[in-house]
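Let me begin by presenting the structure, written as structure tokens, before commenting on it.
Showing just some of the chains, left in place.
Chain IDs A and B follow the sequence of writing; residue 1 opens each chain.
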């Protein structure tokens, strides 16, 4: 029997430390907006938070079907949190498909707010359900709040001139209002947002604001819930000004900032691909910053145009995802051989080939480090979160121009589309790395190296400095050379140069003791999850520490020493053990334990803590 | 183009040994370009030669200007980045029929439609020279090579037709054996604001020797070709006695007096296309000279103009402001 929640008359206000809420509905139901608004409001309330948008594959699936379900999960907390939460406390389900697709992740005893208006026979059929989950016992063990949101929104907007269809489209704000009430959130932020968003359509501002208010009021009037909750503001966040930022936005800012710090104009060559496309879109909107963006005919043209821009003395940048990376390999090799700076942004997605373009995975690492013909070394960095993406992008720019080398920046779908509160950086503290172009022909040689192993950069247009370069092996003067010793020497020089990049890293930071039973080494977007898992494990009394690897290649010089402090090193990755392979190949004497997950979904904290437990108990 | 009017052809020669086969048509083209550069008083420090891979693509190494010998087929894409980054540079692209029309076909047609302000010199020897003599996308049907021992079955591209089909704004054809004609065509291309595509028929003496002799050898050229000169009547023949004129859907041979005047600047590129299709008609001469020449938006300029406009309209970007924009909140 399904436990149907009866409206009660007492409404106690209960304090909670953290809540994980998941909004789920059809792609057309506006769940991403609902989630972002809840996020924004929670941020302004002062909670720490982390989000996980989870939208369907690229094609709009038919309304009401399982593949059409769009979800947005967020955790908001009075404490320092690191993940959007393993399992939601609350599921808001706008239709049967959203309910069945998400129910299995919900905490036992969790709350389900369901839009009963969308549980008609046709709705069930669309979701391929034979029986109604509201009635067939599927919800046993959960607390269910049934609300006919479809009807309520029509009632709430009875006075509006809008068409019935347009009214129905306001139901996400009704739902949001309801959840604001439950979690005692203020309405102002969303009210203002609506006013700006629909500035040109006052009737929509009005209707959506009414919907929000009506949903909020419904909490009081209809006595749907047994109580309200409050999640107080956190003390964990450092003081400062915050805003939400997602990873692709951060990368775009990082490109602008990095280029400014180098004193160069950024030139992006790109071709749209999920989930990298929005970097191109973000940067295209920043023309007033002198950013050149070119949408080219394909990924090869994109990277070549970026290299061309670097040849011409700008900071060439290209952005893409896995399949596009595969196409760029040959041209990347030219940048290595010609020794030109270049920033290659790879926003990883799931699977071999086209795979699952909207899902998360970290499986381009080996491609990034090794995926080119010949011995073609290149530094590789990885961002760990939306906010971190900015800093890592800037550092990638620095390496590119300081070492005259292409640099690969790895992010993933989880970072790209996830957003988090971002403590706005003090720009004045960022260290400049201004490029000095060579202008003096005296003693100049095209491939003469400086102390770091880097070569001079000459900007075409400079008098008396004309040079010719290319992808054939060349000598120090840049002239073609097939001399055996020269090839050996240039190969060695290119390798050494990239190795030298490691000399510019800060010391590796070990979180926890520097000696212990297990070190968890993570990279990329699992940082938050691994952080939480190691905190939990330490609280459970385990001797576990954590290192996060920002520089995937070359590896930090001090890593070997860090590893010496531990009996084993656990490497959780959303791929089939790619970093673990690289680590083993470089430091075979350490005991690396690969923990692989390839589902298109991030790790759960519990998966990692359990893995830690298993290792340490054996 | 600059104040260095005193430079000579020699100043455009680099110190690298030129390494084409003796007798290769590439030598004459190199020389013609170096001469052209000196004649227009080009500033070597403002000139960039970009190439792909192929015999022809070694060209940049021999020019005492900036040069980038890139990868096979991608030169137009590199040039796009170079020009967008610095529209002041005088960019020349040197490519072969394989480099431009086989692996590089896509970048080629896109660079033309974008009308990047550069000059594209395609050395058409109807063969892959560098890889030792395989047929190319411009080799005629039936061509026997090592990879087509029974004759090529691929129908070839007509490079001028392809350029026009790709919405190119300038298309011309010239000949490695005729330095004067090359000079004329190079000047027109150089003056053109936009992507100036020049097909140069070039002799690969090793793998496709004299392939063009049926049409352009001294003794037949006057009868078998016609020089398209903007604003002049379309006249050919040993005695310049013949002409061309349109008649309905077709073009036909007429007397010199009856010849139409050639205009490569019509709104529609259909007349130029009509001319290009004469190649396939044994009864009509093969055109050399300027097929098409029209003004249009140049990609490289427009890219930079949008930036200027954005700055003019919204003010120069302030990174701090940008970062601080949006919904911010304070935690203290």
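Assume contacts are C-beta pairs under 8 Å (C-beta built on N, C-alpha and C of every residue); 3 or more make two chains touch, one makes a residue touch a chain.
All values derive from a computational prediction rather than experimental measurement.
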Chain-type multiplicity across the complete file: A x2, B x2
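We adopt the following convention: only the chains that are shown with their structure count from here on.
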Rounded Å distance, subunit A centre to subunit B centre (Cα mean): 44
Touch list for subunit B against partner subunit A, complex: 14, 16, 44-46, 48, 50, 60-61, 63-71, 74, 76-86, 88-89, 106-107, 110, 303-304, 306-307, 309-311, 313-317, 319-320, 322-324, 326-332
Subunit A residues touching subunit B - in the complex, by the definition given at the top: 40, 43-44, 46, 189, 193, 237-244, 253, 256-257, 260, 265, 267, 269, 286-292, 294, 296-298, 300-302, 304-314, 316, 330-331, 334, 338, 424-425, 427, 460-472, 479-480
